[in-house]
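All protein chains but one are shown at their positions in the complex.
The first chain written gets the first letter, and so on, giving A and B; residue counts start at 1 in each chain.
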Amino acid sequence: MAELSGKYLVGVYDDDDTVLHAVPKLRKAGVKIKEVYSPFPIHGLDEALGHPRTRIGIAAFMFGVTGCCVALTLMIWTMGIDWPMIIGGKDPISIPNYIPITFELTVLFTAFGMVITFFISNGLGPGTHFHPRFDVRSTDNKFVMAIDLGRNSMSEEEISRALRDSGAEEVNIKQF
Amino acid sequence: MHVTSPVREPLIQGGKTYADVTEDICRHVEAAPTKEWKIAFGISLVVLAYGSVCLAWTWWEGLGVWGLNKTVGWAWDITNFVWWVGIGHAGTLISAILLLFRQKWRTSINRAAEAMTIFAVICAASFILMHMGRPWMAYWALPLPNAFGSLWVNFNSPLVWDVFAISTYFSVSLVFWYIGLIPDLATIRDRATSKISRLMYGTFAMGWDGSAKTWARYEYISLILAGLSTPLVLSVHTIVSMDFATSVIPGWHTTIFPPYFVAGAIFSGFAMVQNLMLITRVVYKLEDYITLEHIETMNKVITLTGSVVGVAYITEFFIAWYGGVEYEYYAFFNRMTGPYWWAYWAMMTCNVISPQLFWSRKLRRSITFTFFISVVVNIGMWFERFVIIVTSLHRDYIPSSWAMFSPTRYDIGDYIFSFGLFFTLFLLFSKYLPVVNMAEVKAVIRSTSAQLPAKIAGVAKVRQRGAAEPAYNKDQE
Partner (left out) sequence: MASGHSIPSIEERFEFTSGAKRNLLIGGGVGLALVLLGAYLAANGGGGHEVAAHGAEHAAQAAGHAAAEHGGASHGAAAAEGHHAKSWVARIWANLWVNGVYFTGISVVGMFFISYNYLAQAGWSAVFKRVPEALPAFLPFSGAVLLITFFFGGHDLFHWTHEGLYEVGGAEYDAIIAGKKGYLNTPFFVGRLVLYFALWYGMWRVIRNLSLQEDEIGGTEFYEKSIRLGTAFLVVFGVTSSTSAWDFVMSIDTHWFSTMFGWYTLASWHVAGLAVITLTIVMLRERGYLRAVNSSHLRDLGKFIFAFSIFWTYVWFAQFLLIYYANLPEETIYFIERFRGHGGFYKAPFFITLFLNFFFPFLVLMTRDSKFTHSILKVACWSVIIGHYFDFYTNIMPGSVGASGELGPLEWGFFLVFLCAFAYSIASQLEKANLIPRNHPMLEESLHHDIA
């Protein structure tokens, strides 16, 4: 994640429902919201903010296909081609016996691939930064809305009033 | 708008606000260890030390120190392995399957249950290493070409499937658990007063900021992880059951084993979760979060899975007769009436009969009784594995090789080792990590709380935050 710069207005809300209803109201009034930070997920908030739907699922599917192919290739090659052996009266390549490991490796690749994608796409990683940038209470009990003044044509006072009207308990300024 | 039916019993008591949740859970992480914790931890370390000595001797001297003989070549070692793996199923069941089924009661217990899962799988894995006799050869189980030529591990062997299943299960569970921990670690990071804990929790919180975009992706991957973990849980005990069921030993080769082992695993895992949660909720004063509703619901799951296991027992027995294969029939008849009859009836009583007592609402809402039955169920499930493994082996095809198994001090000592390991890890977890998933509890508090405070956010208890309170945080108007 790129480092932040500029001046921000920070609206602090007390209630998840209030912030959820505030978002469409503010967007309608022409306020460009940067992000909302909350201590727990709020259903429908990302949609209200206009964030596009995540495509991690596609990545996960690709990882799964990779895992499946790796597993089958590994087993067919080792057991059937590199050192063919008849075990338990079965053909050297006996697909039913390979299903369990194929399943496990598919799951393994999907899970790890997806989680790593998640970390990268959200800029999460050890030592990224040690504080929420806008309000420390956003991981405790408050719902925090950040508005980049540089990207808004409305004046600070107008936005501040709009935030108040939408139910914000506090409106603060944060300068990076 | 989310609506909750009025017929639902509330799950959270005490009119908690979001700030209360943070405070109630973080308190134990932030405070100095209590005397009770130190005593319990000391005992666990002593047990672990004794077990470690036994284990060290097992490895030094060789597996001959166990009570195995030519007929019963697999006994407590594999019994304990299966028992621990079974226990290690409940956590992922709670976090994955119940997440898919949107069971809100899981939020108060999933963290501890998942931790339990991970530690139980570690204990189980320790028995695989014990089995090897020469644990430094453990890498032989990996698909690496043999030094004498390009001979590979046998991918047709259920034991190799097990290597893949257990390691996949362990690592995916760990990731799932860790993903769930990140938002809570961020909460602790933001409350931290000392540099060290800010660094430690901050490092592991990975810079979590709780933005809407992150949360949306987080919820999405949680669902996919749950969707992956659900068949994964099934596959693990399925493959464990195939260690036995693929062979042609009467009593082992029966096709119902995979789902029946899974049901048994959930059964014993829930019993273990009950035991741990009943203690944790008292010690950490979490009675408002882990309420009688939670306990009752878990007891219902115990009764359900216990009954499924019961149906499987009866099915096996019936088919042993119906199939008309004399060896199969003898194996089952011998379990009931042979020299190990006591193990069989211990299993039947503990696993099939005792959970039926939970049909009484009074009993399943009694904390003492629940605790008692949970212990009984875990004893029963240990006996189940013992019965399957030892009684199927001890009557060989030739009567001259019939034998009995008696455990030595090292069989017992190595089992004790796993208890020491388990409780040491669990106590460390319960001290240094939040035992309840704060973010998830906060997310359901509005729909599951018995009474709601006027202001649901509450007032955050500012600890030393005054100093860290940034100057910008002033009200503008």
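Going forward, a residue touches a chain if its C-beta (ideal position, glycine included) is under 8 Å from a C-beta of that chain, and two chains touch if they have at least 3 such contacts.
Everything numeric here is computed off the predicted structure, so don't read it as measured data.
Asks: Among B:T17, B:T238, B:N299 or B:S366, which residue is in touch with the absent chain?
Replies: In the complete complex, the chain left out is touched by residue B:T238.
Asks: Touching the left-out chain: which of B:T193, B:S247 or B:S360?
Replies: B:S247
Asks: Would you indicate which residue among B:T34, B:N146, B:T193 or B:T255 is in contact with the undisplayed chain?
Replies: Of these options, the touching residue for the absent chain is B:T255.
Asks: Pick from B:N69, B:S171 or B:T315: which residue touches the chain that isn't shown?
Replies: B:T315
Asks: Extract the touching residues of subunit B with respect to the undisplayed chain.
Replies: 1-8, 100-102, 230-231, 234, 238, 242, 245-248, 253-259, 307-308, 311-312, 315-316, 319, 322-325
Asks: Of the residues in subunit A, which ones touch the absent chain?
Replies: 20, 43-44, 47-48, 57, 61, 88-89, 96-97, 99
To be clear about the criterion, only the chains that are shown with their structure count from here on.
Asks: When the C-alpha atoms of subunit A and subunit B are each averaged to a single point, how far apart are the two points in Å?
Replies: Computed value for the inter-centroid distance: 28 Å.
Asks: Inside the complex, what are the residues of subunit B that reach subunit A?
Replies: Per the touch definition, subunit B meets subunit A at residues 2, 17-19, 22, 143, 149-152, 154-158, 160-161, 164-165, 168, 171-172, 175-176, 179, 182-183, 186-187, 189-191, 198-199, 202-204, 206-221, 224-225, 228, 231-232, 235, 238-239, 242, 438-440, 442-443, 446, 455-458, 460, 465, 468-470, 472-477.
Asks: State the interface residues of subunit A toward subunit B in the complex, per the touch definition above.
Replies: Interface residues on the subunit A side: 10, 14-16, 35-43, 45-46, 49, 51, 54, 56-57, 60, 74-75, 78-79, 82-83, 85, 87-88, 90, 94, 97-98, 100-101, 103-105, 107-108, 110-112, 114-115, 118-119, 121-133, 135-143, 160, 164, 170-175.
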